[in-house]
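After the structure tokens below, expect a handful of questions from me.
What you see is the complex with one protein chain gone and the rest in place.
Letters A, B, C, D and E name the chains as they come in the text, with residue numbers starting at 1 for each one.
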Amino acid sequence: MRIVVTNCNTTQEMTEEIVRGARAAAGPGTTVTGLTPAWGPESAEGWLDSYLSAAAVLDALRTYEGPAYDAVVMAGFGEHGREGVRELVDVPVVDITEAAAHLACLLGRRYGVVTTLERSCGQIEDSLELAGVGRNCAAVVGTGLNVLDLGGEARTEAAFLAAAERACAAGAEVLVLGCAGMTGLQQAVGEKLGLPVVDGVGAAVKLAESLVGLGLTTSRAGSFAKPVPKRRVWGRGTPG
Amino acid sequence: MRIVVTNCNTTQEMTEEIVRGARAAAGPGTTVTGLTPAWGPESAEGWLDSYLSAAAVLDALRTYEGPAYDAVVMAGFGEHGREGVRELVDVPVVDITEAAAHLACLLGRRYGVVTTLERSCGQIEDSLELAGVGRNCAAVVGTGLNVLDLGGEARTEAAFLAAAERACAAGAEVLVLGCAGMTGLQQAVGEKLGLPVVDGVGAAVKLAESLVGLGLTTSRAGSFAKPVPKRRVWGRGTPG
Amino acid sequence: MRIVVTNCNTTQEMTEEIVRGARAAAGPGTTVTGLTPAWGPESAEGWLDSYLSAAAVLDALRTYEGPAYDAVVMAGFGEHGREGVRELVDVPVVDITEAAAHLACLLGRRYGVVTTLERSCGQIEDSLELAGVGRNCAAVVGTGLNVLDLGGEARTEAAFLAAAERACAAGAEVLVLGCAGMTGLQQAVGEKLGLPVVDGVGAAVKLAESLVGLGLTTSRAGSFAKPVPKRRVWGRGTPG
Amino acid sequence: MRIVVTNCNTTQEMTEEIVRGARAAAGPGTTVTGLTPAWGPESAEGWLDSYLSAAAVLDALRTYEGPAYDAVVMAGFGEHGREGVRELVDVPVVDITEAAAHLACLLGRRYGVVTTLERSCGQIEDSLELAGVGRNCAAVVGTGLNVLDLGGEARTEAAFLAAAERACAAGAEVLVLGCAGMTGLQQAVGEKLGLPVVDGVGAAVKLAESLVGLGLTTSRAGSFAKPVPKRRVWGRGTPG
Amino acid sequence: MRIVVTNCNTTQEMTEEIVRGARAAAGPGTTVTGLTPAWGPESAEGWLDSYLSAAAVLDALRTYEGPAYDAVVMAGFGEHGREGVRELVDVPVVDITEAAAHLACLLGRRYGVVTTLERSCGQIEDSLELAGVGRNCAAVVGTGLNVLDLGGEARTEAAFLAAAERACAAGAEVLVLGCAGMTGLQQAVGEKLGLPVVDGVGAAVKLAESLVGLGLTTSRAGSFAKPVPKRRVWGRGTPG
Partner (left out) sequence: MRIVVTNCNTTQEMTEEIVRGARAAAGPGTTVTGLTPAWGPESAEGWLDSYLSAAAVLDALRTYEGPAYDAVVMAGFGEHGREGVRELVDVPVVDITEAAAHLACLLGRRYGVVTTLERSCGQIEDSLELAGVGRNCAAVVGTGLNVLDLGGEARTEAAFLAAAERACAAGAEVLVLGCAGMTGLQQAVGEKLGLPVVDGVGAAVKLAESLVGLGLTTSRAGSFAKPVPKRRVWGRGTPG
């Protein structure tokens, strides 16, 4: 099966990193295709970025011309757009935020999320709440790092471990990597913490494979009906 | 004071209607300026439209070059974007969804929302929940009408009254017009129902005036800090 | 328009202070009339005081013989009675507790309340919950000051700032003055904290003006129907 | 032990009926003393009545001069005041609303309340929520009867059974008599419905006996500290 | 009346201690019979123990051959099984977890639970939530003591007091002994803390007496219908 993994920002290197994370999780029969929006923010940090990203990701999928695919994984942690993509495509759609939470719920009574900037915490809380998995979230905490600063591994790891402690003090028994750019970090921090750490990218790939494997896709009844045909203009082409 | 009222779609006639509604509610010292996004959907019905609209409204405000303004009213009922606009501008931002709910809470123990298509109900419920005013909402019900079909007044009114009955059966004591395009309808249906009916456009104008009058604007602490400076591209200019 | 602002206690000086706060917020066409209950507690601190106050305020409005008014503002933070007043009068009724919270929700993702004695915190939490605006309240914290001790401005301000810190640590991005007697303090503490601070008295005046401006008043359907005519005695030996 | 049972209204016949209900439930060593407020509404139906009643009941207890008592039962279903009485007296205080709900929770997974006028339903819901026992309440439904109309037994019973059906359809497995004036009805309707039916008056008497028997009384830490000494006037012109 | 008090584990000494606690609380006409399961864990600490205990307690009651009884008290704090026992027997069933919480709700606005091992806290939270009394629980905290280590009174008391402080900091105004083996401790720690402390064993005995006294028993409508007759085997090789 083929899974299209959408980056939520325009940074190609990050798409590649996400694709690496997705491939590491994918089963033998799964092909992963990365998709970088042609426009949007270079990183998504806050609501303005997130809404811009949502529209850009929708546009990227709407105009996608590659090989047919069986599922979409949306790789922006806490970012908007998943319901819109569910309306747009006929295949299952899994967002890494909800995916990580779904698996985390299976691994402990309460989970915590460790993300980048403090300003993103509220957005992630909202995303988990609406996905229906907020109840068992003990805390969403920030590391103070920017998305594009995650590269320095030792620094990222140290910041993650410090923030993880706060999440555990709030009751978390399982942790979630709260940014797509953290993918790959789960093993190192998991070992140091002695806790399961869930990477949303890997989680979403497995959930997408699961849905495809079971022949399930988004319901068209009620909320996620196909978009009504109408006139829509997708942006104005001016860099800002 | 000047209030910019943003339509969530590209239909100029609807902006004009909204501006009429806003002006009818505005105090003597208030100037209302309508803003129609240069791109986006011609009407917002569902999540895909809503995310596209959110980005387009943000872009419209980001590139706005008119006279200085004191507040923004976002006139898309149940549409996304308000947190992003709060990050973007330095003046108070009021979304008509939350505005209507805030006032409705003051008028009865439970309120209900009557909107257009059934598919929009969930989106409105989510919007109310995150705005912090979902608790006293008894029901969100649809009339089955499209946004751009609201023109025929008799038909709209009849559909509204039928849907209102369902909301009242669920416990609503106050009703909310669940679409910016319904603005103006409140008096006619309110009289027929013998109930207060809140129009979000008017409600938002009054709340915006209130905040400006009290010298209050969005907190920069935590969630709604200014957007981080970075490279962002706002769309690609291709009609779809 | 005329707004009657009811003090929740019998201390005339406090009514005057509240009226000053209300007038500072009121629009040009608004006349503010203060109303001090003829009986009740000299300050409301705790449930016993609050219930006594509620009955006294109802009695004051029931027997009011001044000029006609267009709205009632109830200026007791966290005090009981608002639903009863909604039954009693035909004009809109706004309680300063809910009013402050409604505006605070528009200014940040989470708000906090700073009040007088710790014993009042629970009562305020209950009041916010029932008003339907409890969800986004991060914390209600006490300063340890009595209502009638608020006069000493430097001391009040210092106590407020210390308590505000605790509210912010709990996630508050906006603060609310949790006592009518604090009215006027919002600017000084807001500047020191770098946060929007909402005064309930001002907030309620603006919301009352908004409702009157929009021609809206309390629903008579369901909860807030007119009191059933019957024999009621308002205090010892005085038939009413 | 002696339990003072406070009627929430001034109707002496109703006090007597409540006392009969309380005595029927009381254990062999328990003496029940009825207390009718010297002022207040002749029946409590709605918030205005309820707040007036709360103050009057507080005043009745404050000025009570009978023999010492070991507990207070507040016999107004859904009426305000219990927290104030907890501040005032040093003995345990049990309100019939919460009492019925506490016992009902032990008898089935969900319970329902059948009360008098529809307008009281919301008030009862609020009372249950704040008492901490709202979660397992499936429904609060009205019979349409006035409090003082409950006398006609056949009519009351028929109205109760019809309303009970609605509560059961909403999931109630146990029912609660939602008015002190219904006391005594539990057996007849319970047999007809084949369900346990809890009378709040009896429930409160048993809970009061339980607390006294265990040597427990209201906590003075936090919310229900003793009222602060100050000037309070209880009704027009009567200093207290 | 006769109350059967079931220990949740196989430790006879603990049954005796529980019976002592129950008798201390019981009214003059009440006979308390202790029941120790013939199998199960020697102490219940965690979910595995709790489920094993639930089945063993059900088996003990199913095969009970002593004198007829009027109520069952289940004396395992936070342990599973109460709904099953409600299906099995025709008399009222009261679990000490819910019992303590029900009475605690009457004594303060928020209560806290102090239990043995930290690992039990989540299980207790779940039990309170499903019993419908979780709302007003401020905290469940552990002392770090094993169930069978509770004997050393000074040590238990010291551990209790230290943990109680954390519960109070979280808002508890009343405390609950979070283990049947703590029964008897309530007076000593209550005096030291200056707070009401509820023992679940005593609370459950009083609630059981209350229900029996009022002629109430579990509803057979809906959830707790009698078990369907079928083949069941209770443990290895023993058909039942």
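Definition applied: a residue touches a chain if its C-beta (ideal position, glycine included) is under 8 Å from a C-beta of that chain, and two chains touch if they have at least 3 such contacts.
Source: prediction; values computed, not measured.
Residue-wise, the contact with the chain that is not shown comes from A:Val133, picked out of A:Ala75, A:Val133, A:Val147 or A:Ala163.
Within subunit E, the residues in touch with the undisplayed chain are 10, 38-43, 45-52, 54-56, 58-59, 80-81, 83-88, 118-119, 122-123, 126, 129-130, 146, 222-225, 227-228, 230-238. Residue-level contact of subunit A with the missing chain is found at 25, 27, 83, 92-94, 98, 102-103, 105-110, 129, 131-136, 168, 171, 173-174, 187, 194-196, 198-199, 202-203, 206-207, 209-211, 213-224.
Rule of thumb we're sticking to: only the chains that are shown with their structure count from here on.
Subunit A and subunit E, compared by their mean Cα positions, are separated by 44 Å.
In subunit E, the residues that reach two or more other chains under the touch definition are 109-110.
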